[in-house]
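As you look at this complex, bear in mind that one protein chain is not there, while each of the others sits in place.
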Amino acid sequence: MEKYSGLSLVKHSLSHHENWERQWANPTPNKKYDIIIVGAGGHGLATAYYLAKVHGITNVAVLEKNHLAGGNIARNTTIVRSNYLWDESAALYEHSMKLWEGLSQDLNYNVMFSQRGVYHTCHTLGDMRANERLVHANQIQGVDNEMLTAEQLQKEIPTLDCSAGARYPIMGASVQRRAGNARHDAVAWGYARAASALGVHLIQNCEVTGMIIDGSNTIRGVKTKQYGEIRADRVGCVAAGNSGEMARMAGFEMPVESHPLQALVSEPIKPFLDTVVMSNHVHGYMSQSDKGDLVIGAGIDGWVGYGQRGSYPIIEHTIQAIVEMFPCTSRVRMNRQWGGIVDTTPDACPIIGTTPVKNMFMNCGWGTGGFKGTPGSGWAFAETLAQGKPGDLAAPFSMDRFVTGALIDEHGAAGVAH
Amino acid sequence: MSDITPVIVMNDCAVMNQFASDNSKAESPMVNVKWANSSNATVFAKELAFSGHIVLRGKPTDDAFMAGAAKVLGTELPGKLSSVESGEYVVRWLSPDTWLITMPGAAAYALETRLRETLTGHYQVVNESGGQTLLVLSGENAENVLHKSVHYDIHISNFPVGKVVNTNFAKTGCTLRRLGEQEFELVVRRSFSDYVAAWIQDAAAEYGFAWQG
Amino acid sequence: MAQVNRTQAGGRINRGKPLSFTYNGKQFTGYEGDTLASALLANGVDIIGRSFKYSRPRGIVAAGAEEPNAVMQVGATEATQVPNVRATQQALFNGLTCSAVAGWPNVDFDLMSYVGKIGGKMMPPGFYYKTFMGPAGMWPIYEKYIRKAAGLGKAPKEKDVDIYDAMNRHADVVVVGSGPAGLAAARAAASSGARVILADEQEEFGGSLLHSSETINGKPAAEWVTEVVAELAGNKNVVLLPRATVNGLHDHNFLTIHERLTDHLGDRAPTVDGVQMARHRMHKVRAHCVILATGAQERPIVFANNDVPGVMGASAVATYINRYGVVPGKTLVVGTANDDGYDAAIAWKKAGRDVAAIVDSRPGADGDRVEEARQLGIKIIFGSVVYDAKGQTRVKAAKVGAVSPDGKKLIGDKLDISCDTIATSGGWSPVVHLSCHSGTRPQWDDKIIGFVPGDCYENRLYVGGISGNYELGACLTDGQAAGENAAKSAGFTPDTPRANYQTKAVKVSAPMALFVAPHEKPFSRAPKQFVDYQNDVTAGGIELAVREGFESIEHVKRYTALGFGTDQGKLGNINGMAIAAQVRGATIPEVGTTVFRPNYTPIAFGAIAGRNAGELFDPKRYTAMQSWHEANGALFEDVGQWKRPWYYPKPGETMQQSLDRECLATRESVGILDASTLGKIDIQGKDAREFLGRVYTNAWAKLAVGKCRYGLMCGEDGMVFDDGVTSCLAENHFLMTTTSGGAAHVLEWLELYHQTEWPELEVFMTSVTDHWATMTISGPNSRKLLEQVSEGIDLDKDAFKFMDWRQGKVDGIPSRVFRISFTGELSYEINVPANYGLQVWKKLMEVGAQYNITPYGTETMHILRAEKGFIIAGQDTDGSVTPQDLGMSWAVSMNKPFSFIGKRGMNRQDPTRANRKELVGIKTKDPKVVLVEGAAAVNERNYKQGSNVVQGHITSSYYSAVLGRSIALGMIKDGFNRMGETVYYPTMDGSVIEAEICSPVFYDPKGDRQNV
Partner (left out) sequence: MLHIYCPHCCEYREEEEFHCKGQAHIARPLDPDNCSEQEWANFIFFRKNTKGQHQELWHHSAGCGKFFNVSRNTITYKIEQSYLLGTAPQPVLDVNKEGKA
């Protein structure tokens, strides 16, 4: 893999940038792999990378029905944090956070991970309680998170309305200072490039249409629209919004529903907000990208939808919330809205692990908040696929918890969709 | 101590005259609204305070219920999305098994008892008189104010005089009825009435608004 | 300053109405009818901005929504600043103040351009992914500078002084676009009596007819426009929306139309008769049929240095001359691949200025306009292209070369033609954007060399330019047919006879597909050939992206930022796709488009929020006693949408002092609480009891008339979600109460089960939350107080027992009184119809004065109930707690015949395992220390950070005045078995609070006080 650096840019500029290598190869698929990963989103690509890097397994194909990294990884609001409530999730997301902190260097790809702080504003006593609970739990779990008063918050974010006159006046906030955001596409491309360099096959425009399952209920490979059957010893599905389809192909149901989740951006403006602010109560969140657009997460629609678009009232409510929180944005203009398909679970936590079909594994259910989990998810799923069973990080996230009742309810921490 | 008030039970339900013999200190839901009046108003509002509101529920497939209600009200219960007026009663369809009947406040108890005397079988009568109020909106721009407030199609071709719908009103709900070409009636929940009043005044400001107290 | 580029006559401007405006601090004059762009061009302003990445000077290139360069900061005061206003869409008004959004120290002389020139070579697409990675930890510093450089205009620093509005509308037919196709459609549809909305983003209706020289029925097209618009305005079924952009065409034919009500009038919306007008209005429209008549936008031809000011679209040039009376230069060269480019030259020549040449890539052409140009003596060079421009801050010359018939290679002769303006036309791109908003993909049409709308199931019609139909006569007749069909589909019958439209046929020669003019050098080495001006995306950049593996057009978009700008690539996208196709050796349809999404053009946040801002952001719900609470100094707590009194501080009191006072007064004498917000549901029917037994965890079969009972509600997973007291009013009549925040949810829950699972149960439920005003009097003197104000109720302790209810009068008002207690004291909950709430409350206060009756708020209520160990659903529970976890097995009746909601769930493996977290009391070792709610417990003072260390958390915590110490409730793993054990609560300052696990009932454990 060619090393990227400022120097390499200078060098290539001398030859008019005509000699840059492809960032990833476009191989034709083999007949058989050790492991097939379905879905070249952030999580699928990260899984492939860690399989190759950590576990030395490189006879791996990632099958993607469209171009790689065009699903939710291409359409999320890029918030990264690890201040989750329960031990199991805090451990998973914090593991992810640690990987984020070295990711650009590890991948030799600048993913622009920016630890500019993520603030959760509190508008009611209930909010205060929930955030105090989070902050205190996180302290014990070893995850940074702290409370601020409304006055402290106002100093740190001058454009936020912390006045008593607001409909839901801000009473305080929690902030995780190591949290922030990252350049979503770069994360996927960085993983793709690094995985490809380690020998993983990234097969784009290869749609999985069925699972090959033998009489002993063991998976033997997948059927694809473009390349027919491709065999593998193990199959890991990381298809995010389409995970329900994966299950259907394999003949089982999951505690997952796919809903539209929307987001929008303003036109680019001069620096306005250099942190991430979210309000569960007023129900909106916002950050400003390095290009200058305000990136705003909207809500989730209440119905199943695979159209990558949702309903307008969701956008309306979101903008109302943003104007309520940041009155100075009223004359700023909204440029574009879009949607993704998020796979939600009843407890707002992912499902990682085995399935009713032997050697078929699932990593899904990251719902509205899996971007931050990309490195950790890939790491934990790679371990699961390599060993044939989940490791310590992934184990609590088995699908079985919905049968036993051992849910890990992160609705409070997940709050607004992000 | 005075005599113990017995609970009147009719059809295994407790009934109670909820209209005080002295109504002089009562406050309607909109009592605290501050109305700003414009001199060249084209939107007018007034509250029909202290009306009696009775919710009647029963199955439309229950002939005895339908007939009994008709007998008491002097009119058939209106079918979907419609209303009828009968003497002092205005009867509005709210859902396939729910009607709202309004009348002068003091008459609610009599209606409740008459219904319970007449009806048999499965039904519900609930007094809601304190929980909601009637607001009448009129004037040449009343329709525009409603355009700003409800997403229901209130064009006269779709929403003729007498039609009733339950729908969203800004960020709350309302039961809306057309009284005339330019006259509408809203059933507003008590706790939302300040909000509704503020919303209407704000929406009507550009047309000139006046309160017909 | 003189308007150097203004023609002597012509155009749709009002020369009698000069308007002055300020650009970059300098004052200029334009006319009514100008856009900001036409006024700037009239004044000879060349540079209106600097490019984003390379800081190259940029000028106006287009005349409409597709303009990428002329985005301005507009606003005369801080509060009225608007970033990124497209000058081509901003009507000029007197006093308009604007400036360029880029350029330091100013746009004309920009130091950053040197950085751009030198650094530009090192800034290919995606360069930032390849650098700024080391040394580790430096990224935040690089990022700071990158952020500083980013962004176009700036947000105001002050709150908006304007207001916004929205209207909901319904229409049988919505016509988008008011060119010939749209007007003909609207007219035909309206003739049928259908409700029609016609929206156009421009200041005036007419679309392309406003600058056309064609005729309709023998009259200049613009005259026909005036007539039709007047006719439509006179039809009361038609809503005309000028200055109204249809920004989104959503599912099921829902449109969002953004009307700029006052942007053409001034810096901020005017006040009329003392009433502040709204600045913008959103129309939210549900349409039976949508007719898209959005026309087409001209596609420029990409060539080297095509961003030098003076390079423009040919149709834009024609528009500026014909519509605004502005010739934006002295000497023109046209580069075209079709007849339309000739329009610019013809208009230019007729305006009396020089046309140096028309450079036509086609080997020859014989259309009417080609002939007209010939006749005007304009030099036409066939088989050639403009492949490069000379000049820095304004075009100096066009480099022209002969081109191969396929347009791919330069062949043979080259020459430089001096000029200051180069206008190009590469053909037309139908404005398909709206047709794609609900998921439909556009389809490539080789005949028209452009994408047209794809098929979808919705009732939509496409007419005129959008469907690739550029011929005026056909636009009119097709528009008419579409209008008729749309009306018919909505059940209307169009007028007969139909209108008859006569136009002069224009002979058009076949256009050629040319997207980028070949250069002597390849894309990578040629001077920059800009595709997307706003994001500085070049042909070379697209080629590089493809070379690096970003082959999908979506990858190209994301790697190069093609189409990411405020113009959303209206001008550049198709050229970008064509270049990507060329580089990949694929066809344009193979490459496809990126996704068009709302908004068509950007909209102010304020306009989307509408009037749901400030006070009206969310309803505030009040009880009947609100005015009293306000008058008596209450502070309020937000509970759902309710405003509830939180506590009532006396002057000079701290919060804790108020709470101590309120608590003690209640425990010692009598306190009063406004409990009206509790959800209340009236339940009637012979199966009401059975129904209660199914939805509550405990038993209801034996609850006698006159009695009340506490109940817990669980989900099917066995987790508690609400609780409350339900009273048996009569054998088949119950009054259920719910939490204030849960009321709506509970009613929906009950209806869900009744309607879907147990419709056979004869039960009806109706919310009576708002009907009853509820006031709780609580404390040892509450009975005495009640005695003095009530009639008809035997208050004797044995006649009216704890958990009984009685009917009577309070202050003469019919009421129901419930002897239930959330404080542990002797308590009565008085319910009166809400119209009498305030009256009764006042009476209680008046009579209670002798007992020092003390109003208390939610906080005191919480303290008093916590002293008794009573839970609050939603505070002491979080959706993961069973009744058993709460120590409330007593409220679960496992033996009921029907398997109640929650039973199976709470009997699953995990809810029944040992070592679950359980609700216990927590007493700090130091009684003065009050734990923070949310504090987490650990087993050792010197705990080790990590997983499985947290033992539980504090759910409720207060200082108890009556106990003289702090008290808390909290979840603790295996808590019931750990009474008396010590746990530790680390605080955020590093100290650790030691506490003991105890019973959750801190006060009056036997319950004597409520039973007196």
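Brief remarks on what is shown
A, B and C are the chain letters, set down in written order, and residue numbers restart from 1 in every chain.
Methods note: contacts are C-beta pairs under 8 Å (C-beta built on N, C-alpha and C of every residue); 3 or more make two chains touch, one makes a residue touch a chain.
Predicted model, so just to flag it, every value in this text is computed and none were measured.
For the omitted chain, the shown partners it touches in the full complex are A, B, C.
Here the missing chain is touched by one residue of A:242, A:318 or A:337, and it is A:242.
The chain that is not drawn here is touched, among residues C:584, C:908, C:965 or C:978, by C:908. Of the listed residues A:236, A:305 or A:412, the one in contact with the hidden chain in the full complex is A:305. Within the full complex, the residue among C:364, C:405 or C:439 touching the omitted chain is C:439. Within the whole complex, the absent chain has one touching residue among C:32, C:158, C:227 or C:251, and that is C:251.
By the touch definition given at the top, chain C reaches the unshown chain through residues 250-254, 286, 438-439, 455-457, 716-717, 748, 751-752, 755-757, 759, 899, 903-905, 907-909.
Taking the whole complex into account, chain B touches the unshown chain at residues 80-81, 94-96, 98, 151-152, 165-168, 173.
Taking the complete complex into account, residues 242, 244-245, 247-248, 253-258, 301-307, 311-313, 346, 402-404 of chain A touch the chain not shown.
The rule is simple: only the chains that are shown with their structure count from here on.
C-beta contact counts were set side by side for B-C and A-C; A-C has more.
Distance from the chain B centre to the chain C centre is 34 Å, each centre being the mean of its Cα atoms.
Chain A has no residue in contact with two or more other chains. In chain C, 284, 612, 615, 618, 620 are the positions where the chain touches two or more neighbouring chains simultaneously. The touching residues of chain B, when paired with chain C in their complex, are 1-7, 9, 11-14, 16-23, 25-29, 32, 38, 40, 50, 55, 57, 97-98, 122-132, 144, 147-148, 150-153, 155, 158, 170-172, 189-192, 194-195, 198-199, 202-203, 205-206, 208.
Against chain C, the residues of chain A that register as touching in their complex are 4-6, 8-10, 12-13, 16-18, 20-26, 66-67, 70, 74, 87-88, 90-91, 102, 104-105, 108-116, 123-126, 128-137, 139-142, 146-147, 159, 167-168, 183, 185-186, 189-190, 204, 266-272, 274, 288, 290-292, 307-309, 311-312, 315-316, 319-320, 322-324, 327-338, 401, 403-407, 409, 411-412. Across the complex, chain C meets chain B through its residues 165-170, 195, 272-273, 275-278, 284, 286, 611-612, 615-616, 618-624, 626-627, 642, 677, 682, 684-686, 705-706, 729-733, 762, 764, 766, 768-773, 787, 791-795, 806-809, 812-814, 816, 832-839.
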